[in-house]
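Up next is chain A:
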Amino acid sequence: SGGGGATTGSKPLTIGTTDKVTVLDPAGSYDNGSFAVQNQVFPFLYNTPYGSPDVQPDIAASGDFTSPTAFTVKLKPGLKFANGHDLTSSDVKFTFDRDLKIADANGPSSLLYNLASVDAPDKTTVVFNLKTANDQVFKQILSSPAGPIVDEEVFPADKLATDQEIVKAHAFAGQYDITSYDFNNLIAYKANPNYDGVLGKAKTDIVNVKYYASQSNLKLDVQKGNIDVAFRSLSPTDVANLEKDSKVTVYHGPGGEIRYFVFNFQTQPFGTKTADADPAKALAVRQAAADLVDRDALAKNVYKGTYSPLYSYVPDGLTGATTVLKDLYGNGKGGPDAGKAKKALADAGVTTPVKIDLQYNTDHYGESSSDEYAAIKSQLEAGGLFTVNLQSTEYVQYSKDRKAGVYSVFQLGWFPDYSDADNYLTPFFYNPTDKEAFIINHYDDPAVDALILKQGVTSDKAERAKLIEEIQAKVAAQLPTVPLLQGDQVAVAVKGVSGVKDTLDASFKFRYAALSKG
Partner candidate 1 sequence: MASIPAPQKRGLLRRLPIVHQLRQSVGLQRGMLVAGLILTAAFLLTAIFAPLLAPYGFSQLRDSAGNFGTQLPPGGKHLLGTTVGGYDVLSRVIWGSQTAALVIIVAIILSIFIGIAIGLISGYIGGWLDRVLVTIGDAVYAFPSLLLAIVMSIVISGGRSDLFGGILSAAISITVVFIPQYFRVIRAETIRIKSEAFVESAKVIGAGSGRIMFRHILRNATRTLPLIFTLNASEAILTLAGLGFLGFGIEPTSAAEWGYDLNKSISDVTSGIWWTSVFPGLAIVLVVLGITLVGESLNDLADPRLRTRRRTAGEAPSVATESAIPGGSLDVVGHVDQLEERA
Partner candidate 2 sequence: MSSLAKGEQAVGITDLTVTFATDGGDVRAVDGVTLSVNAGEVLAIVGESGSGKTVTAKTILGLLPETATATGAVLLGHDNVVTISHKRLREIRGTSAAMVFQEPSTALNPVYTVGWQIAEGLRAHGKYSRAEAKAKAIEILDKVGIPDAEHRVNYYPHQFSGGQKQRVVIAMALVLDPELIVADEPTTALDVTVQAEILDLLRRCRDEFNAAIVLITHNMGVVADLADRVAVMYEGEVVEEADVTSLFGNPQHDYTKRLLAAVPYLGSGTVHTRERAAERALTVSEPLVVAKNLEIEYPGRLGRGGFRAVNGVSFEIGAREVLGLVGESGSGKTTIGRAIGGLTSITGGSLTVLGQEMLRVKERQFRPLRSEIGFVFQDPATSFNPLLSIAECVAEPLIVHGKAGDARAARSRVDELLEAVQLPKAFGDRFPHELSGGQRQRASLARAIALQPRLLIADEPTSALDVSVQARVLELFAELQKEFGFAALFISHDLAVVDILADRIAVLYRGELVEEGTGAEVLGAPQHPYTKRLLASLPVPNPAEQAKRRAELQLLRTEG
């Protein structure tokens, strides 16, 4: 397979995925499918090199805080887009101004919450004026879906560019250029000779990406060798089955995705808004739940090892990640412990069994959610401490209800915008009275808020890591949410494809440039 377009030494490579692209224009999309493409073709000022979770200048030469609120980036000289247009500071300014101006609902502009304005004093200098001082996360943001730099000569300033416009104009300066674009069906990439950044040149000249709707078809095609690599997403069953297949290799890498369930502090049993409100009892209920969940079982039975247990709020692989819940709850080795749960409840004087309504969703958090939560139900009920009423709801309704506080205990999942611990803390637990955090469970701890702010502006790596650990510990004690699983990134490649391991890193960006066949 493969072929088409011009070829050089390297064998063309075909990749299959069940991702869905929504819009190619970075200002108009904020989803994995589109970002996966943008990562290949758009340049970033900052990016995560292979194998590391931390960001470094990509097409930028350097970047520093020239003042607490002024983050200045120097571009490498003589950068060009694949179409020959110069890539200068004005393109960069154009990109971010545009993002903020359009502020598309499906777009990532919300990530630029801390960006006041952008200046381009000269061809290679960009100055980002921030709202809060020495924001350590901003570099990460520059590598996030808000980061791709676009060609001002191609993209309209005030509205989204259509996919055709972008592809036709070859407004790309990432590792790849797109030669043929068949929406959500087939994209043909060709290495972009003009790219000169931290990731280096592409190993494979021509890459074709085939878009599938059904995981089983993707699986069958990689098994039959119709495609060389299958990345995102194979059903747990498929992965388990492919592991046994000698013709292909299954690669696991750390995944940024986390799955967890949330307690609504107001409506959960003994919650502040309930008739028998009692913080102590409420906490006991949460602890008991944490004691009872069996993450290994979930990871093995339901997800066939495509997810791994998550014992903290910051997933494994990121700087500052811990396993605090392992020590605090369950049998101390990560397994469940009914006795401990019983005790927790008894000590707080909670009469068992505790009735809880557990809400989950399948059309957004994946078909397997129903199996996952069926399993959790039976885990919680195992010791007779809980009686769980399971309820699933279609996503639109689901998100409305949970925001309205209809659900007392409910499932959520998170996929990071950028690979930094901050992205797993701020949106969840940074909860000053003026602004509600994304999970909206009325959990509020000023101390935690303070710490979160602090880590955000601490430039010293080690010190910041300590703060992050501290936050995790504090939160773990109160359990606003119970983390369950951390998604592995799973890629399957036919024998003879190399480089998969390199790109399955904590950057959570799958780069085709790393792959080669031969």
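With respect to how the candidates were assembled, all candidates are chains of the complex that A comes from, given by their letters.
The criterion applied here is as follows: a residue touches a chain if its C-beta (ideal position, glycine included) is under 8 Å from a C-beta of that chain, and two chains touch if they have at least 3 such contacts; residues count from 1.
These numbers were taken from a predicted model, which means no experiment stands behind them.
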{"item": "Chain A in this complex - touching candidate among 1 or 2", "value": "1"}
{"item": "Residues on chain A engaged by candidate 1 in the complex (per definition of touch)", "value": "214-216, 219-220, 223, 235-238, 240-241, 297, 301-302, 362-363, 367-368, 370-371, 373-375, 377-378, 382, 390-398"}
